[in-house]
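Of the protein chains in this complex, all but one are displayed in their positions.
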Amino acid sequence: MSSKEEILSRIRQTVGTGYAMPEIILPAGAVEYGDKTAQFAAVSESVGGRAVVAGKGADLNEMIRSLYPAAKTIASNIPEITLATFNPDKTGTPYELDGTELAVVRGEIGVAENGAVWIAQNVKEKALYFIAEYLVILLDAEKIVHNMHEAYRQIRLNDYGFGLFISGPSKTADIEQALVTGAHGAKGVTVILTSAV
Amino acid sequence: MSEEHAKNAARFLANKEQEQWHNETLWQVRGKRDRLAMAIPEWETLREWASGIKMHTLSHLDRYLEQFAANAEANGVKVHWAKDGEEHNEIVYGILKERGVKKLVKSKSMLTEECHLNPFLISKGIDVVESDLGERILQLMDEPPSHIVMPAIHLKREEIGALFEEKLHTEKGNSDPAYLTHAARLHLRQEFLTADASMTGANFGVAATGDVVVCTNEGNADMGTSFAPLHIVSMGMEKLVPDYQSLGVFIRLLARSATGQPVTAYTSHYRKPRKGCEMHLVIVDNGRSRTMEMGDHRRTLKCIRCGACMNTCPVYRRSGGYAYTYFIPGPIGINLGMLRSAKTYAGNLSACSLCCSCNNVCPVKIDLADRIYAWRQSLDRLGKADRIKKGMSKGLKFLFSHPALYRLSLRLAPLLRYMPRFLMYNRLNGWGKGREMPEFANESFTEMWKKGKVKTHTNQRSHE
Partner (left out) sequence: MRVGLFIPCYVNAVFPEVGVATCKLLDYLGADTGYPLDQTCCGQPMGNAGFENGAAGLAGHFDALFESYDYVVSPSVGCTSFVKENYPRIREREGHTCGTSGKIYEVCEFLHDILKVEKLPGRFPHKVSIHNSCHGVRKLHLSSASELNIQPFSKIKGLLSLIGGIECVEPEKTDECCGFGGMFSIEEPAVSVCMGQDKLYSHIATGADYITGADASCFMHMQGIAKREKRAIRFIHVVQILASGL
């Protein structure tokens, strides 16, 4: 018998009482936010990140430049982001992304309760999300949901087979519980909330 | 019961300053957890759901495992099954050896710790690099973690500064946490970029999709898996959840319970290997199916390794992770140790005052303290019961089974006050260390009642 069969047959002998799956329907009074954008921005700040609202017709390139004036190597595969110095999808291997100072990517869903942004991989190498010193995520403000239940109803993975929620910068408190940002991934994350209106 | 924990704890407590720092620092984490939990009105409902989802999944685990494995395979992931730690290690080594891997970069995994993977691979000549900062610090020190979420919580910055000075050539005497963290960032980035393979644990496996979900704050799992062409996931078979809706419940609970954050910085879903790369998944039993057979102890398998029970445990905070003989400390560690080997790890059972605070913080509602109580009942059978305690319990039983004798002892108890101090306070009396003995009243309640000194209507009637 293979290990798989052996394990499964042992489990079959022990499963016992079948417990029903709880019905996941939020009770009345569950947390909801009057202003999801404001809540999202407040939580982003509390987790060491930042969310800024791009006004109607705002120039995103100008905004990003003013947020990161010193950035020299800027990666983005978004056509409108003209201040990008290179298109990461045109590089050969993830190793070539080392040294990226700023990456500008698109997010799909924002979560008001925890400041997380869902990204289904949308660059050739997912390394970009982590190796860039700083990360800018463009997110449609209309795509902010209250909580993770809503978010998980909407998320889909694409053919890359990778996706993630990012909430603020990479961080650690492993030395005496002192919070330090920039453990391995981005040292800073700014979510720019855009509006179609 | 052997008293290993008690002895080790006394050593930890001898450094009062360190003990207070440890205690208060972890209490602050509990405080952060409380603030976030209280901000979610449906918090207790989430806990109820999380517990229910886990019990449901465990009671249909065969089905969910098959579904999960089939989906993972359809996604191009190679799935392996390991009955125990040894088989797990052999599988991992086999994969590495076949591909000529020299350097493996790992993110934190309690399961690989449980299987003793690192020493095994190192003995085979593989360069194993832990990439979680805390884990890396301990690896450089050649020490085990003392907490499952905050592995280096027992260390002071100066100790880490000195370690980095020696190993990473940082500035002499600089122990600023930001400086040291960024030094480790540079050092580990080189490891990420030069590793031949990466390995992660799994916080959750989603049966409906085959996703492996890994939650980190540092982004180390993500860095590891983004470069090397081979990713191996080591996953305990109890980590499954049915679908995304159930996953949402756990993601809401996990970081809030663990560190008092609304969510970890990264919640990564690994479904397929990177283009042109390989992803392997090792599903591990290692005693879990045996635990499934153990009645109420099965509930321990609901654990999502958040560590909240450690942060609230008044005993853990005051005794440190190394006071426990199993590699996972605190209330969950006492339980997991007993499940691993009751005979070997019974010495941790004393480390619980049955305050039950752990039961209340546990996001999946494991009745940890009640489990410990239950384990204590099995000590005698295991031949691990303390002789003195057993004798005392027998003596008490005899006394309490004879009401007249009990009443007599109540009458005589006040006489103990005339016992010479040296007979009462000596090294045989654990109570006497730091405490005076309780003082017996001149007259017991029973005596007073019998003499009609307790005035109630009933008592008056019976003495009229």
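Chains here go by letter, A and B, matching the order in which they are written, and residues are numbered from 1 within each.
By definition in this document, a contact is a pair of C-beta atoms (placed from the backbone, for glycine too) under 8 Å apart; a residue touches a chain by one contact, two chains touch by 3 or more.
These numbers were taken from a predicted model, which means no experiment stands behind them.
Which candidate, B:Gly94, B:Pro119, B:Gly295 or B:Pro403, sits in contact with the chain we can't see?
Answering carefully, the residue with contact to the hidden chain is B:Pro403.
Taking the entire complex into account, which one of B:Ser123, B:Gln377 or B:Asn426 touches the absent chain?
Only one listed residue reaches the unshown chain, and that is B:Gln377.
Write down which of B:Val129, B:Leu281, B:Leu301 or B:Val315 is the residue touching the left-out chain.
B:Val315
Go through subunit B and note every residue touching the omitted chain.
1, 3, 5-6, 9-10, 13, 19, 23, 27, 34, 37-38, 40-41, 43-44, 312, 314-315, 318-319, 349-357, 359-361, 373, 376-380, 385-386, 389-390, 392-394, 396-397, 399-403, 406-407, 410, 413, 430-431, 433-441, 443-450, 453-459
Please note the rule applied: only the chains that are shown with their structure count from here on.
What is the distance, in whole Å, between the centres of subunit A and subunit B, each centre taken as the mean of its C-alpha atoms?
Comparing mean C-alpha positions, subunit B is 29 Å from subunit A.
Give the list of subunit A residues in touch with subunit B in this complex.
Result: residues 2-4, 6-8, 10-22, 24, 26-27, 29-31, 43, 46-47, 94-95, 98, 111, 113-116, 125-127, 129-131, 147-149, 151-153, 155, 157, 159-178, 180, 182-186 of subunit A touch subunit B.
Give the list of subunit B residues in touch with subunit A in this complex.
Touch residues, subunit B against subunit A: 25, 28-29, 39-42, 45, 48-49, 52-53, 55-56, 58-62, 65-66, 69, 75-76, 81-83, 87, 131-134, 137, 150-153, 155-157, 160, 177-178, 180-182, 184-185, 188-189, 192-193, 209, 211, 217-220, 222-223, 226-227, 237, 242, 244-249, 251-252, 259, 261-275, 283, 285, 289, 292-293.
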